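Can you keep this structure in mind? I'll have questions shortly.
Every protein chain except one is present and positioned as in the full complex.
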Amino acid sequence: MHRFKSGRRLQPSVHRRQGSVLNIPLPVRIALAAAAIAMMVSGYIWGDPVVIWQKAASICLECIGVG
Amino acid sequence: MGLPAWSRLRIASQTASLILGNLYVRGWADASIYTGRSKMFCIPGLHCYSCPSSVLACPVGSIQSIISTNGFLGGLTTGRSDSLVILGVIGFLLAIGFLAGRIACAWVCPFGFLQEMLYRIPSRKLTVPAAWRNGKYLVLLLFVLVLPMTLRMVPGAGGDPWFCKVICPAGTLFAGWPLVLIHGDGAFQTGFLFTWKSAVLILILLWSVGSKRPFCRVLCPLGAFWGLAGKASVFRMRVEDSCIKCGKCRAVCPVDIAIFREEGSPECIRCGRCIPECPVGAIRHTAGLNGAGNDSGE
Partner (left out) sequence: MNHRGYLEWLWLPMILLFLIPVAIHVSTHSSIESPAVQGSLITGRDGLDSLLSEAAGKRPVIVNFWATWCTPCVAELPHIDRVHSSLDGAVLAIAVDIGDPDLGSLLDFREAVTLSLPVVWLDEREAAQLKEEWGLPDVLPVTVFLDATGSESGRALGARSEEYFLETVRGIQPPDTVTPVSDSEGLHIVVAGDPSDSLTAALLDAAIELAGEEGVDSFDPSLPSDREELESRYLPLEGMPYAQPCIGTSCGRISRTVEDLTSTVNALTP
């Protein structure tokens, strides 16, 4: 790779950094987020959020390592 | 403080989240917990719902609680409402993950906040081997999903929240210790698990002084989940070609990654600390809205 006197380098390729990047197009990403929101809403509507509340509103002692 | 504006904003956000998630201050006075309806909703972070002041539920605890009920899988297929509610919690986490990955780790999670504060304590600093980051996926798989769903100690009963029982330091620090200390002895019978978890907590707190966010990187199942979802998130980091690989971004990164080497990393918590640090301005956030962040075009 060519190095200038200032120390900066010419960057020939864009692909060398894509190791951990998933090439997912933006519309797909947005669709995934929308689907997740729909899942969340339907989960709260079809499901019984009281189930979450009931566990959260009563100390289950084992959960905190007591008793 | 000398921190960039973005970082000061983040500390404000973390503080605000800590306060807003813990409005039931009275709980500390009489060793009770909040029982209001807000606990149907989860905090986007690791904070025990048995913390006296907590007004929200913990998503990790909620997941374990729901999937450990008897007949959970069958209930999903038959449409039982106490099984279907898992979609609400998972959907909530996925929504955050697909929108902005591990952003809540940086901007909301109280336990992450604590680790960052502890790291500021002057000490010898240690790096964490990169491979250790795999640990949190195993924690998620084994202690949050498989064991609660399968292991039964008592016939007829459901499963147990094993992450909460043997690992979670947030539960010990914000719920276990306060409730035992405030309520006094005799009422709560502390046993082996309490001792074990206390030891785990102390080790993690000490480790947090010497290493950056060790729990987040090595053990947190929530971080694991969001990290994976974050690989497909809308809001993420971008490193331009002008990067000179000087490594200054890594020096200030709260999770110790060199973003130019791991741009789509499941470790990145979207804190933005690296942005002002880059000498050539090669790093930026993107939500892909201005077109420049569109991967398919490159």
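For reference, chains read A and B in written order, and residue numbers begin at 1 within each chain.
Note that in this section a residue touches a chain if its C-beta (ideal position, glycine included) is under 8 Å from a C-beta of that chain, and two chains touch if they have at least 3 such contacts.
Keep in mind that this is a model prediction, so the values were computed, not measured.
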item: Neighbouring displayed chains - absent chain, whole complex; value: A, B
item: Residue among B:21, B:59, B:88 or B:158 that touches the chain left out of view; value: B:158
item: Option touching the unshown chain, where B:86, B:99, B:118 or B:193 are the choices; value: B:193
item: Candidates B:42, B:201 or B:218 - the one touching the absent chain; value: B:218
item: Absent-chain interface as seen on chain B, which is shown; value: 31-33, 35, 65, 69-71, 82, 129-135, 138-139, 142-143, 147, 151, 153-160, 162, 165-167, 183, 187-189, 192-193, 196, 218-219
item: Touching residues (missing chain, whole complex) on chain A; value: 50, 54-55, 57-62, 66-67
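The definition used in the following text is that only the chains that are shown with their structure count from here on.
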item: CA centroid of chain A to CA centroid of chain B, Å; value: 11
item: Chain A partner contacts - residues on chain B that touch it in the complex; value: 33-37, 39-42, 48-50, 56-58, 61-62, 65-66, 79, 81-92, 94-95, 97-99, 160-161, 164-165, 171-172, 175-176, 179-180, 188-191, 193-194, 196-198, 231-234, 239, 241-244, 260-266, 280, 288, 293-296, 298
item: Touching residues (chain side chain A, partner chain B) in the complex; value: 7-9, 11, 14, 17-26, 28-30, 32-33, 35-44, 46-53, 55-67
